[in-house]
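For reference, the structure I am asking about is given below.
The complex is shown incomplete by one protein chain, all other protein chains being positioned as in the whole.
Chain IDs A and B follow the sequence of writing; residue 1 opens each chain.
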Amino acid sequence: MEYLLIIVSAIFVNNIVLAQFLGICPFLGVSNKLSTASGMSLAVCFVITLATVVTYLINKFLLVPFGLTFLQTIAFILVIAALVQMVEIVLKKVSPALYQALGIFLPLITTNCAVLGVAINVVSKEFTFGGEAHMLGLGEATVYAFATSLGYGLAMILFAGIREHLSLNEVPKAFKGLPIALISVGIMALAFLGFSGIV
Amino acid sequence: MSKFSLITKGLLKENPTFVLVLGMCPTLATTTSAMNGLEMGLATMFVLILSNIVISLIAPVVPDKVHIPVYIVVIATFVTVLQLLMQAFTPDVYKTLGLFIPLIVVNCIILGRAEAFANKNGVWDSALDGIGIGLGFTVSLTVIGIVREILGSGAAFGFKFISGDGILAFVMAPGAFLVLGYLMVLFNKIAKK
Partner (left out) sequence: MAAKSSLLNMALCLTAVCLVCAAVLGITYSVTKEPIEAAAVAEAQASIAKVLPEGGTISEEMTSEAEGVLGYYVQTAADGSVSAYAVKSVAGGFGGPLTLMVGVLPDGSIYNTSVLSHSETPGLGAKCTEEDSHFRTQWKGFSGRLAVTKDGGDVDAITASTITSRAYTKAVAQAVALVKSLED
């Protein structure tokens, strides 16, 4: 039951893009076409889940016992950067097809603040999912990270669909490109506000 | 480029928010009020100036293949220094900006300036570039903050001049996107005339 609440909360209520403002740059950057948007979503999903698990363990077994939590930011970003590199190398060898699909997006992910943001949030914030406020355990953290990245994918794919239609329409010159995109995201975010309070 | 234009280019020609469209996450997330926007801008500027200075100094000796990791370590160091200083001396501000202070590490403005400017220019110019772009970022965030605060709670910098609640949506997430979108339209209209 609690896992279900985590999933609904992370995908809809606290959608990472529309409510938490994380990962906006790639969200605006690669949502021009549905195909690139879904590729990016997949890659982000993979990296966020993996990075959260690894940083969670590093925080719990290295930083906290040695009183080094002030090194969190620097340690996490290095782990994420290394992880992304590794994923890239492994994918290239193991599954060239997937590498073809995700390849160009992987290097971009290091500077996607959604990854670092979720990793830091999971180890530093208390969450309430229907019950008492508490720090997340490893299982919950993994589910939360995975669900959050699904929310990222959902927002991205929905938005790419809207944008493909937008590009076919005549808009005033000053609105062309990003401004009209931002305004559409704003309206999307308004719609997502309707989910608030469910969990 | 003259020293003066290095500083002013960030305001209009290379405005990081409205023209380069970089660092969108803090731009949207922390501009719920004018003061928050201003503080976030200044925090980013601090890191940007220092990282620009250090990177312009070490760029000639850093091997090409590892320059990105080296830059990230340098930037992350300054961000952590900023985090510690803020926790010590301005704990309230640190609490308000929260997650978005550590996230300065992945703000594309900073790595972007390191790549595009600091690693091929002198220390002095890089510092000025940091000031200029940082200033542009700070001004943009403050403007967005002012607009959202006025529409959302009828106040500016905490001084309430319209009684009542204002339009709540502008303080919440959707308002951030809408205000930034419309300000960009305005910016395009004015700048491209």
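Quick note on the criterion: a contact is a pair of C-beta atoms (placed from the backbone, for glycine too) under 8 Å apart; a residue touches a chain by one contact, two chains touch by 3 or more.
What you see is a predicted model, and the numbers here were worked out from it, not measured in a lab.
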Next on the checklist: Out of A:Ile74, A:Ile109, A:Val122 or A:Leu154, which residue would touch the omitted chain in the full complex?
Outcome noted: A:Ile74
Next on the checklist: For the chain left out of this view, which of B:Leu85, B:Ile162 or B:Ile190 touches it?
Outcome noted: B:Leu85
Checklist entry - Of the residues listed, A:Phe27, A:Phe76, A:Phe127 or A:Phe159, which one is in contact with the missing chain? => result A:Phe127
Checklist outcome for this item: Where chain B meets the chain that is not shown, the residues are 32, 58-67, 69-70, 73-74, 76-77, 80-81, 84-85, 87-89, 91, 95, 119-120, 152-153, 165-166, 168, 171-172
Checklist outcome for this item: Missing-chain contacts on chain A, rising order, are 70-71, 74, 125-128, 130-133, 196-197
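Rule of thumb we're sticking to: only the chains that are shown with their structure count from here on.
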Checklist entry - So what's the Cα centroid distance for chain A and chain B, whole Å? => result 21
Item to check | Interfacial residue positions of chain A with respect to chain B in the complex | outcome: 18-25, 28, 70-74, 77-78, 81, 110-113, 116-117, 120-121, 173-175, 178-183, 185-187, 189-190, 192-193
Checklist entry - Residues of chain B touching chain A in their complex? => result 21-25, 28-29, 69, 72-73, 76-77, 79-80, 83-84, 99, 102-103, 105-108, 111, 169, 172-178, 180-182, 184-186, 188-189, 192
